[in-house]
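All protein chains of the complex are present and in place, except for one that has been dropped.
Now for subunit A:
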C-alpha cells in the first residue's frame, strides 16, 4: 500500500498531522472498499447459485419427459393387456387425425355474443389488427375463441405452404431481429416491440421457438405472433421450439391456461393447436450464412435430410415412432387386429410417422445444448438431444458452408451468450424467467457483413427498483424453496441413502457424505457444500444433522390414513400424472372414471417400479372421489398434494403443478 504523494497538498498547516489524517482516511477507505467488494461478490455468487438451482431443477424435470416417453412406449407395446375400456388412450397415442378437421365444423358452431367487448379481427388481416390485439392485450382482454380458431386455421393453411427451413436475406438497410424464448411473458414481447419496433416489411423478425408455457400469457403471445405472421408472412419468421408440442403444454402450463381462459371452446383450440405446431418450420437460414434453430445440433445433423422430411409428422417429443421392422411382424399383426377391434382406423397410420432417424434429427434440433467439451454426448440433463462441442459446431457449419449458429433454449443471466469461438450465440428473450430479478432478456439485430448487435432488457415492476441485495434475497429464497420441495419429494430415498452411510446411527454425516447422497439421489449437480447452510443444520464439528433438512417442510396429507410414502410418490410424479390424466381425459372434461384411474395407476406402478400397496392406493382413490359419483376430478386430486413450508405464515404454499 503506497501512501499518496503529500507534497501536492499545498497547505500551510503542520504536514505531519495532515499526513497522519490522510493515511488514516486512506486506510479506512480501503477497509470499506475491501469489505464491500467481498460483500458484492458474495451477493453475485448467491444469485448465481439460485440460478443454478432453478436451471438444474428445470432440466431434471425435462429429463422426466424421457421416462414418460418410455412409459408410453411401454404401454403401447403392452397395450393388448390394456383393458378395452382404454380406446381413448390408445387413440391419443396412435394418431388422432381420424377425422379431417373441417374448419366449418369448428367455426360454424361458435357465436360471438354482442356483449363481447374484446378485440374483433377482420380477415384478411392487416397491420391494424396487430395494433388492435396489442392494445387489447395491454388491457388484459381475452380474444374470443372464434377469432383464435380463425387465426389458427389460417396460420396452419399458410404454414403448410412453407418449406421446413425458411430462407431469408438481409441488407445493410434491412436488418433482421432474432428473439429467443418468450415462454408466455407478454411484457417482454411488448418491451421488444417498444424498443425495436413492430414487425413490418422493413423490420423483419425471427422468433426462435418456445413462445408458450410457464408464463401466463402464452395464448396472447401466440396470437400476436401468428397474426403478425399472417400479415407479414415473408418477414415474420417462426421456428418451432421444444415447447411447441401439445404434450409439453400439458406439463408446463399452456394447456391449463387455454382450458381456463376458454372454458367452452378450449378443447377445440387444443386440437387445432396440436396440428399448427407440427407445421411450424424447423429453422431459418439467413443470408445462407446463419442457421437459426431452437436447440442445437448433433454430430449427425443432416440439413439436407431435414429439408426433405415431412415435418408435420413430428407430433411430440413424447411420441417417438413405434418400431415397425420386419421381425416384429407378429407384433404388427397383434397391433393391427387389436386396433381394428377398438374401432380405430389404421389405414396408413404407420406411414403417419417419421422414421426413427428423421425423428431423432428433429429432436436434436429442438433439444440440444452447446458445451465446451469436444464431441457429442447424450443430453442427460434434459433426457433428449445432445451436448455438442465446438468441434461439432465447426464440422457442421463447414459442411453446409454456414458461418454461425443462433439458438435459444437455455436461460442466460445476461439474456445472451456467445460460445464456441463466436460461432454459437444463445439468445433468450424472457427476462426474469425463473423469478423476478433472475436474468435479463435479449434480442439480436444483424445484417449480412456486420457484427451482430445485442440489446438487453429486464422487465421491472415497481417492486424491482429494490436494491440488489433484496432482489437476490428474493430469488435465493425462491430457489431454496424449490430445492426443499425436491428434497421432500424424495424423502424416503434420501433417508435410506443417509442411513446407509450413517453406520453409528448417530443421525449425523460428514459434509462429504451428505453432499454425495444429495447429489446421487436428487440427480442434481449443485454446489451442495455452499448450499448446506440453507438446507440443514451443522454442528460445531462440521457434521450435518441430515434429518434437519426435512424439518420445516412437509407434504400436506389430503387423507390422514394414507401412508406417507404414497403421498410422496404422488407428489413426486404429479407432473407426469397430470400428463397421463390429460391424455386419458380425451374429452377434456377434467374428469376420469375410477376404473381408468385404477388401471392407469397399475401400469404406472409397474413401469416406474413404485412399490406401493394397491390397497393403499384404492383407499386414497376412494377418499378422493370427492363427488362420490365414481369419477375423479384429477386437477383437484393433484392439487391436494402440495408442500407446506413451516414458515409460511400468511399463505398456503401451493406448488405450481404445471
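Simple rule for what comes next: a residue touches a chain if its C-beta (ideal position, glycine included) is under 8 Å from a C-beta of that chain, and two chains touch if they have at least 3 such contacts; residues count from 1.
Just so it is clear, contacts and distances are computed from a predicted model.
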Among "Dynein regulatory complex protein 8", "Proteasome assembly chaperone 3", "PIGS transamidase" or "DELLA protein", the omitted chain is listed in UniProt as "Dynein regulatory complex protein 8"
Among the options A:371, A:409, A:440 or A:645, the absent chain makes contact with A:371
Answer key for A:419, A:495 or A:594 versus the chain not shown reads A:419
Checked against the full complex, the residue among A:42, A:195, A:399 or A:496 that touches the missing chain is A:42
The listed residue (A:30, A:112 or A:500) that touches the chain absent from the view is A:30
By the document's definition of touch, the residue of A:52, A:70, A:460 or A:616 touching the omitted chain is A:52
Where subunit A meets the chain that is not shown, the residues are 1, 24-42, 44-45, 48-49, 52, 370-373, 417, 419, 467-470, 473, 511-512, 515, 525, 527-530
